[in-house]
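Here it is: the structure, laid out below.
A single protein chain has been omitted; all remaining protein chains appear in their positions.
Chain nomenclature is as follows: A, B and C, assigned in order of appearance, with residue numbering initiated at 1 for each chain independently.
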């Protein structure tokens, strides 16, 4: 109980909880769920982009895209490691992903249909991720906060690359420009929904706020994203597909239409265009790789044994 | 023995041996081997062409190619049926193909690398096949001779289509013309070797001649092919890749260089560019289809049983 | 873009993409007879595609040929059902798709024979006989596989289930079809009949009719699965590599 007092004191002082510190079970569980879901999103999120590596239209873009998808694998690694500091292990978390018990971000259940989607994902999806994640760099749990510092740095790099892809398309042939507009049309609303349901309908939020895991409400972050992104669309010369979009000169903020949250709930429930495909691919990679992981474990054990024998 | 006398009399009179007629065991075996090899060649021969169906550069050409490859499956069917009249069954013959005990024409162990190869196969490979096969329409074994009549009719259609593909390429862009020349360069020598080793080195031939299975020597047929094909190359405006090619005004025939039979022997032995791939694909299709064939047999049996029950 | 052009493209793209998938079986079928049969079916589908795309080009009136439409449109401009572009899977998946698609095409073409557009009516008149054979072929196989061995039953069921979420798209009605009343067929009108026919075959095969599930859509608006891009890369590569060439 002294530990719990100290936990609350640390939270109140905006300090950092570290793995060996005492923490309420709810705090631990909430963090595990959130970090795991975040890690899963990184690795499922590799798929829609990896889908275009073989077809990237220039070698430079191919290299950038490969590096980006590889970064996501790296983010997955840090995040699983952060979750492991809370007493779970990666293999279990992966099992929970594969069995559908844990979720990943619904945005990755939309297909990447053209090369412009790679630009849109970088610009909008990574952009939204950054807005969501920057506050997490100050999260009360130390290992998660530190992982997020590194992740955010790379994400903002990715976001610029995505914007640059679209900028090039928008200044290219009419076919390229149309491809960019089409990508924005398809990714805009799903991106807005990355911030979750509207505050009125959001569960879990209050406790997470009190624990210093969450720092801003869904709607607040969504607004921040719109305010940041609309001027960038103007720079690209693209039209944001929202007739209700209006700039308020006084506040310097945009008002915008309500996304179709029914769609979000459907996709979360598994009824999105790519839910089955993404999970099936993931499970296949995992199952196809089982013999490799087993071999590595068997080999390591043999080596260990040899070392012991030679020591004896 | 009266049967054997009648066999010899039929052969001597250039008549037809039919399935129920008596025949020497050697005659039967030779025919089975030859017909099976011919059937195997039809079905392995589907692969190098099927390789371009998905990529055929116009819908009309795609349709023609699909129909052609489908015809080859049909030829395979007639020929296996002809072999079955000699007391073997298709499943056994396929097993012998899959285990490497029976061969198929070595020409199909070369890869199809460009669309022009589809033209070259039609023009040269089907052209050579026709030269080989027309005499077989008069083969002493009735079912084989009748199958060959049908096969030859379709092959000559295919040969014209192949020529037409090349004709279009040769009258197209410089890139297309170069593609056609390249295809001729690669397929010319393998096509010449479709007639088998030079007469001096040819085994089995004498007995097959006596039995009315073979009617002309390898070299004779090869010469006929060259005489037929070189003027067609001239029409295309392509260069036959043989510096030794010479037209003899008096005889109206071409002299030409000796193909590299060492290469032929290597490919026959299994050492060609695609031997492993062709056989592996065939075996895979067969194995992947095993459950389908088993299901069809099980279903047929159940239906039979039901019929019997309702009759009882 | 005219309604008639758009409508003709839908039917033409269905047939083209279906033909491309069917042709993948040639030289890889479970038995030689099936190489021949699937070859026939693929050729029928391709033939329909050619007539329809050629007509679409005429309707459009800017000089595009069947090949221009097949080889030089981008993925987002294709109007086919997602069902047609899905990977072929194993033989049971292919047969399940053929049952669903050919039964749909059969009902569609039966009606379309009465179209006031003579060309469409003509294409449908020829095609309806072809697809009747496709339906029959698929039906025979669903029965054999469904009521064959344990393994084939399992695979047949899995094929029927896997393709099912892509079937509702076939019957989606929209303003375009309604504007073309008399010319086009509104597919929602024969959804029940399709369902009746399919159910009968599946029941007889001892398989279970798939439960209703999430249904994909978007093909008619050019929103496809990620599979179509790869299919088109292969389909179009040679033609795109030699712009302006004749074949």
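Here are some notes:
Please note the rule applied: contacts are C-beta pairs under 8 Å (C-beta built on N, C-alpha and C of every residue); 3 or more make two chains touch, one makes a residue touch a chain.
Because the structure is predicted, anything quoted here is derived from the model rather than measured.
Taking every chain of the complex into account, the chain not shown here touches A, B, C. Here the missing chain is touched by one residue of A:149, A:235, A:280 or A:296, and it is A:296.
Touch with the chain that is not drawn comes from one residue among B:88, B:113 or B:283, which is B:113. Contacts to the hidden chain, counted on chain A, fall at residues 43, 46-47, 50, 53-63, 66-67, 69-70, 73-74, 76-77, 80, 115, 165, 168-169, 172-173, 175-176, 281, 284-285, 288-300, 302.
Considering the complete assembly, chain C touches the hidden chain via residues 74, 229-230, 232-234, 236-237, 240-241, 243.
Residues of chain B in touch with the missing chain: 48, 51, 55, 111-114, 175, 179, 182, 186, 266, 270-271, 273-274, 277.
Note that in this section only the chains that are shown with their structure count from here on.
Here A-C and B-C are compared, and the pair linked by more C-beta contacts is B-C. One inter-chain figure worth recording: chain A and chain B are separated by 58 Å, centre to centre, where each centre is the mean of the chain's CA atoms. Contacts with at least two other chains are made by no residue of chain B. The multi-chain contact residues of chain C, meaning those touching 2 or more other chains, do not exist; every residue touches at most one other chain.
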